[in-house]
Every structure is written in structure tokens, then in C-alpha cells.
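This is the structure, below, for whatever I ask next.
Heads up, one of the protein chains got dropped from this complex, but the rest are sitting where they should.
Order of writing sets the labels: A and B. Residues in every chain begin at 1.
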Amino acid sequence: MNPAEIVKKISEKFSEEVLWFVCFRDECSIVLKKEKVKEILRYLKNTPGLEFDYLVDLTAVDYLGFREPRFDVVYHLTSIKHRHRIRVKAQVPEKDCCIDSVTDLWATANWFERECFDMFGIHFNGHPDLRRILMPEDWKGFPLRKDYPVRSDLGDGEWETYKELKETAKAWKENAE
Amino acid sequence: MDTLYIIAITIIKTAVYFGILMLHVAYATYAERKVIGHIQLRLGPMVVGPHGILQPIADVIKLLLKEDIVPAKVDKAIFKAAPIISLTAALSTFAVIPVDKNWIIADINVGLLYVIGIAGIGTYGIIFSGWASNSKYAFLGGLRSAAQMVSYEVALGLSLVGVILMAESFNLTEIVNKQTEYWYGMFLFPQIIAYFVFVVAMLAETNRLPFDLPEAETELVAGYFVEYSGIRFSLFYLAEYLAMFCMSALATICFWGGWTAPPILIKTFPILEFVPGFVWFLIKVYFHIFLFFWLRGTLPRYRYDQLMAIGWKVLIPLALINIVVTSIVKYYY
Partner (left out) sequence: MQNNDIKVKELTVNMGPQHPATHGVLRLVLELEGEVIKKCIPHIGYLHRGIEKLSEDLTYVQSLPLTDRIDYLSSMVNNVGFCVAVEKLMGIEVPERAKFIRTMMAEMARICSHLVWIATHALDIGAMTVFLYAMRDREELLEMFEMVSGARLTVSYPRVGGVRCDINNRFLDKLYNFIEKFPKKVEEYETLINRNRIWLKRTKGVGVITAQEAINWGLTGPTLRGSGVYYDVRKFFPYDAYEKVDFDVPVGKNGDVYDRYRCRMLEFRQSARIIKQCIEKLPEGPILADNALRIRMPESPLKIDKKDIIFEIYIEDKQIQEFIQKFTEVYASVEAPRGELGFYIVCDDSSKPYRMRVRAPSFVHAGVLPKLCEGSLVADVIANIGSIDIVLGECDR
């Protein structure tokens, strides 16, 4: 089955959930509402003929200012058996910034979802251990959002823990002298 | 007067022994770096002196002048005592090792037992350093090392029992003299299994590759002496090389004929009669030291449970079989 056929099949089967699909340069992506994403992904994983057993990537895109549901959580799936790929996108608004976790479908989603939470602030319901992975544990802010600056003018004051550490070190040194 | 004379001679002998031994140990570190360098297609130390010959002296000066760091939370008395125990134990074993006929500090009748006993005391130094360092890595390294040394001491001792049976004595000079009665001149050939067990146990006793897991850099970052620096570290380092020399000397004396050459070799090349005894001894010891370096450059490292399995399940049965076979052969001939 080539990707265009798969996408048409999904649109027919889950017609209330699918918002639109796009095929560009022999790749197909299908955009859904976020409520039943897990069910559709499970359908994609388990149906014979589709069998997307390999979750390549799970990430998010921030469309601040261009579109109302601000975030798009993007799942890239590949089927090793049938050699085809598909992209599934779920729209996540800013107010209700959470979506179901797919850790029990693909174990690799564990770290991908942690990174998504770390960078965008999207909460994953049902994730076993949702905490920051790349940034320090007590960092404030979500770096890959569009309203987070690329360059910061705060210098050392950007990370609270580092500032506290420097003050403790200075106090200790003064005590020792 | 007589006692004073004996004491004076002993002190002079000890000083000479000690001096030559320390020179050997210092240049063994240089030789190791050169040999391993050439195995790895590089040159080793080349800068200090011609071909790096003065490297050990530079190393000694550096270690002596380093800052003596004692971490804050260690058990100070034991921390400072540990390297001294290791070094003392390693040095004391050389009191009974004969280099040539009558060139020995103390010719006692239980020489072999004495050597193995004192080598066992060296284990205390390791346990103390691992415990006193108050660091998880040092603790793990010390535990592993101590367990490894204790297990392989059993195999070491048992492998030497065959030699003792054949020589009918514990005295090291006697053992060497006994070997000249055979035409092949060494206990190596009848005791080949015991020699194999001894070589493997020798590697494990001195914590050298392939049995150096307790002090492997990539696993526990130098294990039990990770918190030591400067002079204290150099004492541990010296103790390790001294142990290597002690084991090589033991192997030479018990299996390779000490300072004698095989009689058949002397008969075919009568000119070899003029080679002094200590030259034969040194050549054989150097060969064993080279064996240590060669194995280090070539083999990977055993995992800890595999290491213990070899010590208990392979070497001890082999040594026991050797003892039984030797006794039976000795009884009938």
C-alpha cells in the first residue's frame, strides 16, 4: 500500500477525527484532533497490512501567531515489514496543553515525550516519568517555544541554581579565609 | 665481636640488595612503557635523556615534590598506614631470595613458606586503603582486589607443593641445588602443569592484566588507590612492581633453576661454564617480567565473576591433580 492509499483509508475509517491530510514529495501526513490519537495510532500499529511497528520520531512544532491550536505533536512512523512511512500530526491547543502518551505502544516514546515536555511544555497523560531531560531539572521556561528568546540578556541570572551555587562558593571561600 | 661483624655484614648486604632492587624497580617502569609502546606501534618515552632513559628519575622527582593531599573525611591513621604496610610486605620478601650461591641475606629453612606468608600480608594494605578512602569506588576496588588475592594465594601455594615434593625442602637454596641433579636442570619439565598454574596465579596476585579489574582505569578509575597522590601513590606503585619481581624470582628459583644452567647445556657449550650465576638468574627474571608486559599489551580483561571462577574452579583442581601425580611418581621411583 502506498502512503496515499493509507491516508485515504484512515480518513474514511476515522472521519470525525481527521481534519485534513497532505501529500507532498511522496510523503503523506494526516492531521487529527488530539482526543483519539492513541486509538488511531494503535490501529496503525496493529492492523495487518499497515503494521507501523517502528516509531521513528515524536516531536512538536509551535505555530504561535499563525494558527489557533498552537502546537502540533508530530509522530513519524515507519513499517519495517512493508517499507512505508507516514506522518501523523495531532493539534494541541495552548490552554489545554496535554495529550495521551503512547509509551505503552512504543517503548521508545518514553524519552521522546520527555524531550517534548522539556522543550515545549506539552504534558503527556499516562507517562511513567515525565521530567526534564536535556535542560537542568529546575529550569524555568520551555526553550523551543517561539516566545522564548534565542539569546538571553540575563547572563548568569538565567539559571537560579547556578546563581545560588556561585553565592554559596563565595561565602565558603570568605569563611575559610 | 663476632655478632657485630655478622650484623655489619648483614646491614651492608641489605643496603646493596635494596639499592640494586630499587634501581631495577625504577627501570622496570621505564621498560614497561617502552615494551608496551613498541607493541602498540609507538615509541614510548623518548624525551628525557637519550631514548628516554632518565624518565624514571624524572617521575620519582615529580612524585616526591607533589602536594600531599589527604581528603577531609578519611580515616587518617589507616589511610596513612596502608601504603607503608604494602611496601614493607613487598620488600620483606626479598630477604630470603638467593641470587647466586651464598648471595642471600637470610638463609632460613622455611624460605618458601616465609615468602608466601609475607606476600599475604600485602593484602592488608589493599583492604586498609580501600576502606579508609571513604569513597565508593575505592571501597569496591579494595573489596574486589582483596577477594581476588586471597583466592589466588590458595592456587599459588598449591602449585608450589609439587616443587616442594620434588625438592624435599622449603629452603630456597636447596630447591635450586636439587634441580642440578637432573640432566634438564629445571623443575619446569616435570612440573609443567604447576608452572602454568603458577604463572596464572602470579598475574592475579599482582593485579596485572588480564586480572586487573580492581584497578582498571575504565571501570573503577584506579580502584583502591584512587584517593592517593604524590609519595603515597608512589609507595603503592613501588609495592606493585616489587611484587612482580618477587613472583618472577620465585618462578625462576622454583621452576627454572635459579642461578644454575641446565647440565646438558653446559656439556654441549663448555664456554657457558664461565658465565656467573647471577647473570643466569637475572636473564630468567627479566624473561618473566617481559612476560608480564607482553600479556598486558595483548589481552583484554576478565570480568570479575569469570576471574573468580577461574581461580576456584580451574586452577585449584589442576594444582591438586599435579600434587597427586607427583606424589605417586615420587613414591614409585
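A few notes on this one:
Just so we're on the same page, a contact is a pair of C-beta atoms (placed from the backbone, for glycine too) under 8 Å apart; a residue touches a chain by one contact, two chains touch by 3 or more.
This one's a predicted model, so the numbers in the text were calculated from it and none came from an experiment.
Summary of contacts with the chain left out: across B:76, B:267 or B:303, the touching residue is B:303.
Residues of chain B that touch the chain left out of view are 36, 39-42, 136-137, 140, 209-210, 212-213, 216-219, 221, 296-306.
On the side of chain A, touch with the chain left out of the figure occurs at residues 4, 11, 15, 18-25, 27, 29, 53-57, 59, 61-63, 66-67, 74, 76, 80, 83, 85, 87, 106-108, 110-111, 115, 119, 132-137, 143-144, 148, 150.
As a convention for this text, only the chains that are shown with their structure count from here on.
Our note on geometry: chain A versus chain B, Cα centroid distance of 60 Å, whole angstroms.
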